[in-house]
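Heads up, one of the protein chains got dropped from this complex, but the rest are sitting where they should.
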Amino acid sequence: MSLLEVTNLRTEIDTRQGTIRPVDGVSFSVEAGQTLGLVGESGCGKTLTGLSILRLLPPGGAITGGSVRLDGEELTGLDEPAMRRLRGSRMAMIFQDPMTSLNPVRTIGSQLREAYRIHVGGSRSAATARATDVLGLVGMPRPRERLHDYPHQLSGGMRQRVMIALGLMCEPKLLIADEPTTALDVSIQAQILTLIDDLKSQLSMGVLLVTHDMGVIAEYADRVAVMYGGRMVEQAGVQELFEAPRHRYTKALLAAMPTLELDRGAELATIPGAPPKLLDLAPQCRFAPRCAFAQDDCRRTDPALTTVAPDSDHLHACFHPATEPAVRTEPSVPRTGADEPRGSETLVQLFDVHKRFGLKAQRPFGPRRAVHAVSGVTLSIAAGETLGIVGESGCGKTTIGRMLVGLERPSSGSVTFDGRDLSAQSPAVRRRRRRDLQMMFQDSAAALDPRMTVAALIEEPLVAQGVGTRRERRDTVRELLDAVGLPPEAAQRYPHEFSGGQRQRIAMARALALRPKVIVADEPVSALDVSVQAQILNLMRSLQDRYGQTYVVISHDLSLLKYLADRIGVMYLGRLVELGPSEQVYGAPRHPYTAGLIKAIPLPSAARTGVGPEKSVGLGGELPSAIDPPSGCHFRTRCPLATDRCAVEAPALTAGEGLHAVACHHPLTTELLTPAR
Amino acid sequence: SADDATTSASVSAGGGTLTMGINATPDTLDPGATGLALTLLISFALFDPLVYWLPDGKGGSAFHPGLAESWTISPDASVYTFKLRKGVTFHDGTPFNAAAVKATYDHVVDPRTKSKSGLGALGPYRETKVIDDYTAQIVFSAPNASFLHQQAAGNFGISSPAALTKYGPTGFGNNPVGTGPFTFDSYQTGSQLTLLKNPKYTWGPKALGDGPAKLDKLVFRIVTDDSGRYNALQSGQLQIAMNLPPNNISAAQKSGKYEQLLVPSIGTPLGMPINVAKPPTDDPLVRQAILAAVDQDAMVKSVLYDVYKPAHNVLTPITPGYSESASKVHTYDPDKAAALLDRAGWSVGDGGTRTKNGQKLDLNIILFSGGGLELPTQFVVSELQKVGFAATTSVQPFATAQASFNSGVHNLGSFGYYGADPYLLNIWVNSGAIESGFNWSHYDNPAVDKMIATANATAADATRDRLYQQVGTKLMQDAMFLPLWDVAGAFTLSPKVKNLHQTLNGYLAFHSATVG
Amino acid sequence: MTLFVLRRLGAAVPVVLGITVIAFVLVHVVPGDPAKVILYGANASPEQIAALRQQLGLDLPIWRQYADFAGQLLHGNLGTSFLTQNSVAFELLSRAPSTLVLTAASMLVAILIGVPLGLVAGMRPGSVLDTLARWISFAGVAVPYFFLALLLVLVFSVKLQWFSAIDDGTARSLVLPAVSLGWGYAAILTRLVRGRVIEELRSDYVKAARARGSGDVRVLLRQVLRNSSVPAVTTIGLQFGNILTGAAITEVIFGRAGLGSFLATSITSKNIPVVQGAVVVIGVAYVLINLGVDLLVGAIDPRTRQEARG
């Protein structure tokens, strides 16, 4: 008997538009001591599946069919008080955003105690003792003292640890972790996931790990369930799934991911279209409209979940499953002109750039403090190249990007464009210069004025710069829309009428409107689903081929940069610690930090999972405060190789012969970390 | 509270607490410094004047010895000699003598006192001479025939010289010490004033009763809201409510549960000064038309519930120098009003409003808020409209309105003045009082100024009254004032309250009052 | 915490300074001569008036007058009432208790009605109770408090004789004025608290608490109540001045001697020093009360403390 058995579960939500069926006949089971990974694109019903098990449905929501059994006990028939007794004691749930999932006005101690006292009762001191224990268990340093802290006084990673501790207070049998690391950095993500993994075996819990990240699944799940449009489309052991995915959706999903070993020259496979809305669905395979292999039967009936072979535990719901075992069915189309040498003349030059943000003094008349967002970055960007900047959250990536486009002025140092220092020029010249430097923002919903039509948005830079006649501008808009793959009708619509990916296309078109020489793209795809992400990345590359602009791409995702960028700069706490061609930086990192980052990346490849549980946490600890950074080498507090010298002397960014530049006293000499494929 | 307990317990003829609701906050308890007539009501309970002047109950009035047993006036009315009563002590134990009289009058003219109505009423004061301990002489630098009336009106209640020194010219206003039937107990600012019986009081005028006061305690409760006073009277929190609005007076009367006391006041009626300097009211014919167009009797009936008496004069009937004939100069006659306007060249245009040379016959009326003239003015306006006037009325805060009146932007204003002697007309029509005084009619007539001056220099009552009567008639002929009704103190009281006496300024004396 | 207070006090200095300037300037803009106001009824000659103007310093240039005014203020001297010749500080102080009691009582009424009603309504949006609460809150905002006061007196003191019509110093006589003044604010609080409760109930941490097995009541009391009281507290702080002046009419109707009515009459009678003094006192009280509110909010919500620390 499985720990958790979900059979044919159906959940409906009544809304103003009608009834949504986000969980539509879902079946799976979780064994004790096992992790079931639940993956799927955004909006496919993963979270609601988890919530349905706890029966914590949004207003208007109800379970309308199927069964949920925990340890053999049927939950769907239980009344609310009985469910309440189960929640937090025998099954617990961790939510995505640790920032908002803790009550901001209560200490974490009181929240931990509450969870305990609801179910176990007992004295306050017993609860405190238990809270301290559990905090220790989740790896919180000095747990006793932390009990008096408020959530906002902890870092994101620590908060997520508290969330886990909250879940573990009563030693639940089942832990549902809903995207527990999506809001966190890779390094922290690895720490948290490893922690959950350890706790799982330690407490022999069953874990339902909800995520949209195939890499996470590959490394931390024992079994995988793939959801699409409220339906379960495939289920298999993790190795089996990555080696021989059957459902066309699973296959496409895997193909769309930019992976570290993916050739830079190849174009990413994409899935056209977007997931269905879960409203008034026709009886058909929900993936059929996006599926290249769909046939009439797919559009007539909804395939049921069936086993691949009579006694296999690999299930799928597809009429025309893939049978070929290869990972990539759609051949990666080689990118045209990818190998042509890029121009080498320097277009943009950052020289010893610093940026400090002043903070309020701690005491009145006390010393003013500052965040050193960027401290001493020197960098030149060649025309036509793609430079990637990577690093943990808060290391100053965005600030560099903003200084490049002139949104921020360096506190010291200079940013020159075409050999001229921008800040030294008159405002009028500077404004004209802006034509050459454009920016794409992370959140396209926020970067597009909601009150303007798409046409007005794309045209806006031209108007502001007084370029062209009205007619010419209209033509430009049409051309740009076409270039980014949007229909001309889109011009008269408003941004909110588009999906995230489409909005990013609009933003791209706008950034291109002035035919800039450089486009700074800050996390251009981090808010998007994999399938859409691939579309945008392909688009970015094809546009570069067409218009030849230079990209500065900012991202925390190394695999993405490795795919997209010619060169990669790694930042740590305001400093550039490593800079070189992307293959080299990735293949032979010289800075221990870069090496740690790479190690922390969960990999979806079958090869990797085959290696077994070599899940080493790439980086320990957390990013120190940028207000009082460590002396000498900023990284020394987390560096396994740190020596006394590192505490005294800050290493400079230097390139050895035949090697790319690194700022480290003890650079790594490893030839290649991962074997080339 | 304890007060209420005593009130309900005091059923006997003597003792007990009487609580009266008054309609304004006294500015100070120093009668010499005050600018409010209301303070004089309180001053009659705390202070004695040298000479009382009281109604005789037959529509006339008479002087009674107060702290002075007798007095003489020089023929030119500039020197007043008082023989003082012996054996009188102030509430603080200070003996009363001529020095106290001197201290009192010198206090009024002391600039630090910032005396308001007292200073005005005192006139050309020069000094007080202490002839001996019990003889005081008040000397004026010019004839001042109004003085004997003025000193009786309350502003010049004799004050304890010891207290004046002790508290200083302004501090005395918070710590009044006199010789009256009640002593000052406490004042909760803006809320209530508590007085206690003065057991030693034996020197009151016979007309007001014998010996000490009967009440143990006299409380003046400040309730500025009109309906608030009536409500409190109905809920038993007050035994007397002062100056209720006419509709409540009428309702109280009809209910049969309350008694009504209307105490006529000396001075001017309430009415509207007509600006003789601003068109169109600079034309005497227009002013006469206004006076002919308004039916005061009807107004009193409909708007004032017949509570007060209609007025047709510049003075109230009980004021010395009141002229019967002046009241007949204008009578209600709308046809005549129309004829007058026709004669003045104002012809009826469309909509009934008269015009002349394209100009509308438009009056600018300014009232000050809380002056009680809002509703009556609307009646007046409707009367004026009937004969072809148009009017806009605006209500302004007092200080703002005062500035408007002095600058003369109005055609009609609102005015009512209490004064113990017809000499008050000087304040009101003197050409020197246009820019900063109360001459809100902007009436500039040297002949009238002179007549008033002569009257005030005449000691003989009959001659003086005659002069004032001439002035009154002249003013009415010049139609510089639209009288509306005679001011009177209106007191609605529980039948338990007995033996109240009236004063000439429309107030009450509590010397022998009882509750229950 | 002290740091927070110090910083807030520091920020309040220019505001208080500004209030004194406004107090000074605004009143000088009002037409009408203060000297005439003082000498009202004295039948004063132009010479007397001029002399008084000089004595009051009204002939000095305006900035000198302000300097004198501010200098006096620094010594705690608010001037002398034109009307009574008493010190303004005395006049204000003797009336302050009554107004403070009324203001506090109205706030209490507002909180006692508004917060529970808002909580209950927010717990079950759309329920009968919620509908009722919302109608009450709509009506509360719509009834002018002066009209309500008149009706309350008529019904409860004149007709039913349950409460006294005018203040007699007892707590009983405070009921009607406090209700008439606090009612509108109760309505505002109901709406605010309701909205906030709905929002909080939708928050992730409430969902997380439910996932740990918290029931409705526990969620309401332990999770939502504290957060939801923040708008109530800040609103009361921001509305303090308005409640105080709203007291003006209420005080008149209920025969209470208070600051509100005193201020109103002082403005209309151009009693300059009193208006200046009252403006300064009200302004400073507003600043202080809001400082207190900030502290209270800080105690309720630790994040705001953090923010202030910056």
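In order of appearance the chains are A, B and C, and numbering begins at 1 in each one.
Following the convention adopted for this analysis, a residue touches a chain if its C-beta (ideal position, glycine included) is under 8 Å from a C-beta of that chain, and two chains touch if they have at least 3 such contacts.
Just so we're on the same page, contacts and distances are computed from a predicted model.
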Chain excluded from display, named as in UniProt, from "Hydrogenase maturation protein HypD", "Na+/H+ antiporter subunit E", "ABC transmembrane type-1 domain-containing protein" or "ABC-type sugar transport system ATPase subunit":
"ABC transmembrane type-1 domain-containing protein"
Displayed chains contacted by the hidden chain, counting the whole assembly:
A, B, C
Taking the full complex into account, find the residue in C:Arg8, C:Arg95 or C:Arg191 that is in contact with the omitted chain.
C:Arg191
For the chain left out of this view, which of B:Thr165, B:Ser186, B:Gln359 or B:Ser382 touches it?
B:Ser382
For a quick check of understanding: of A:Phe293, A:Phe351 or A:Tyr494, which residue touches the chain that isn't displayed?
A:Tyr494
Missing-chain contact, candidates A:Gly43, A:Gly136, A:Gly485 or A:Pro624, resolves to A:Gly43
Against the chain that's been left off, what residues of chain A make contact? List them.
13-17, 43, 58-60, 273-274, 277, 405-407, 430-432, 434-435, 437-439, 441, 443, 446-451, 460-461, 464-465, 493-494, 496-499, 502, 510, 513-514
Provide the residue numbers of chain B that touch the chain removed from this figure.
226-227, 230, 245, 247-248, 251, 302-303, 365, 367, 369-370, 374-375, 377-379, 381-382, 392-397, 399-400, 404
Touch list for chain C against the chain that is not drawn:
14-15, 18-19, 21-22, 26-27, 29-31, 124-126, 131, 134, 138-139, 141-144, 146-147, 150-151, 154, 158, 191, 194-195, 198-199, 202, 241-242, 244-246, 248-249, 263-264, 267-268, 270, 275, 279, 282-283, 286-287
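Basically, only the chains that are shown with their structure count from here on.
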Report, in whole Å, the distance between the mean C-alpha point of chain A and the mean C-alpha point of chain C.
50
Please report how many Å separate the Cα centroid of chain B from that of chain C, as a whole number.
38
Could you please specify the touching residues of chain C with respect to chain A in the complex?
3, 6-7, 10, 203-205, 207-215, 218, 222-223, 226-227, 300-303, 306, 309-310
Report the residues of chain C in contact with chain B in the complex, numbered from low to high.
30-33, 36-46, 49, 51-52, 55, 80, 83-86, 90-91, 94-95, 98, 150, 153-154, 157-158, 161, 164-170, 252-258, 261-262, 265, 267-270
For chain A, which residues count as touching chain C in their complex?
54, 56, 81, 84-89, 92-93, 95, 97, 100-106, 114-115, 118-119, 150, 152-153, 163, 166-167, 169, 359-360, 362-364
